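One chain of protein is taken out of this complex; the other chains stay put.
Let's turn to subunit A:
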Amino acid sequence: MSIRRYLVLILLSIITLMTFFAAIQGYKASMEQATSLFDEQLVLVGKTLLATSATYPDQATENRLSAVTVVPSNHIAYQVFRNNTLLLRTDNAPEQLITELPAGFIDLNFIGQRWRVYIETLPDEPTQINQLKVLIAQPLEQRFSLAEQVILSAVTPIILIIPVIALFIFMAIRQGLKPLTVLRRELSEKKINDLSQLTSETSTKELQPVIQTLNLLFERLSAAFSRERYFASDAAHELRTPLSVLKINVHNLQMTQSEKLDATGQASLMQLGQSVDRMAHVVDQILTLNRTNPDQLTMTVTKLELQVLLQQVISDLYPEIMKHQHDISLESQATTIYANEFALLTLVKNLIGNACKYTPNGGQILVRTVVDDHSFTLTVEDSGPGIDSSEYQRVFDRFYRVGGDGHQSTVVGCGLGLAIVQHIVKLHHATITLAKSMQLNGLSVSVTFPQKTQAVDLYLNQCEKEREDNR
């Protein structure tokens, strides 16, 4: 849950709840006050009625009664008894005595309403003659509605202002959390492998240690990463000279001592030479893998002739191809492309090298290019055993080799070639597809490069700028 939503919700709930309680308390207090006020009013009216009724004669009630009916029937009702005989009443009061209670307040029902009744008797002693009893009643409903009106007019503005309060709370919280939002945005915009320092300046006391700690962490992580990243390539690099020494000495042994050795000795010497070659190959591939890592290689492209590049790679690999007596052919037209030369050379070298290695002697290799407006596709097919489609994904894993350790041990390889190819494919935003070759029945590897990428645009813009500068 977001801090902002949490704060807004909790603050609003508290405010609403408190307002509600305040309203209830206010309602109670107002009701009590209204009750005592109305009661006082009843007592006052009762006493006045008592005083005026004392002078009334017993007879001629008819006139008197009609005179009192003017009192609004729904507001107040009363009965006046002299010596238990009805002397006066309003026409919303019954003719019988409402209650036997001699004096005081009581709530009771008559004529379908609930009333507050005040009773006063004068004089107090029931035995005395000329005793006057006044019962004066007011509908309770009227009292409540009056009290409610008072309370409602007090509470309504508070209720109405709650949305406004909510808006202000929301704005205040948003403003308060702004440094956090800025930090969050900077963090979310960071690329996954970007371990650079955070730049957002903050004066917020609480966030400063967070940013400092994060920056410290980034620094340590990036140091650790680069140590790890360079370790493999540094180690491989350091192996180059000792490997050269090994190679030369094996060569020298073969040149000068070989005749003196028996068959086993010569076989051992050949094994030694092959192992050294294999080691040299692994070292080379590890370095290339590191160098083509998309995190490492800044993608700069140049103008290249695809056909010439392919011819060059095939020429470079030709001694190897000849050794296997493969029949290689290239089907391509002169095409200008934009790509990273080192990367593309490495990719083609690995693909053709693989085809050469894994195709039995005397096989066929076909290198083809297809160019359209948006992309160019490079396909290397061979007549070798191919790869089972279930392994298509795994062959790109580092050090993975089809068939595991029981791999044809005569083939010099280390399982890094396709991982390198994968790096280069990613770097160029290209796609790679493995399939069964329709023409040669072996493996077919296709790499499709987009013609237009950001790097290409950058290069073309640079060329344009240089041309203008020259003018």
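What we mean here is this: a residue touches a chain if its C-beta (ideal position, glycine included) is under 8 Å from a C-beta of that chain, and two chains touch if they have at least 3 such contacts; residues count from 1.
In this section, contacts and distances are computed from a predicted model.
Of "Sugar ABC transporter permease", "Oxidoreductase", "YCII-related domain-containing protein" or "Response regulator transcription factor", only "Response regulator transcription factor" is the UniProt protein name of the chain excluded from the display. Which of A:181, A:212, A:258 or A:315 touches the hidden chain is settled by the complete complex: it is A:315.
Set against the missing chain, the residues A:243, A:304, A:402 or A:460 yield one that touches it, A:243. Among A:49, A:87 or A:287, only A:287 touches the chain that is left out of the view.
Where subunit A meets the missing chain, the touching residues are 237, 240-249, 251-252, 255-256, 276, 280, 283, 287, 291, 308, 310-311, 314-315, 318-319, 322, 328-332, 341-342, 367.
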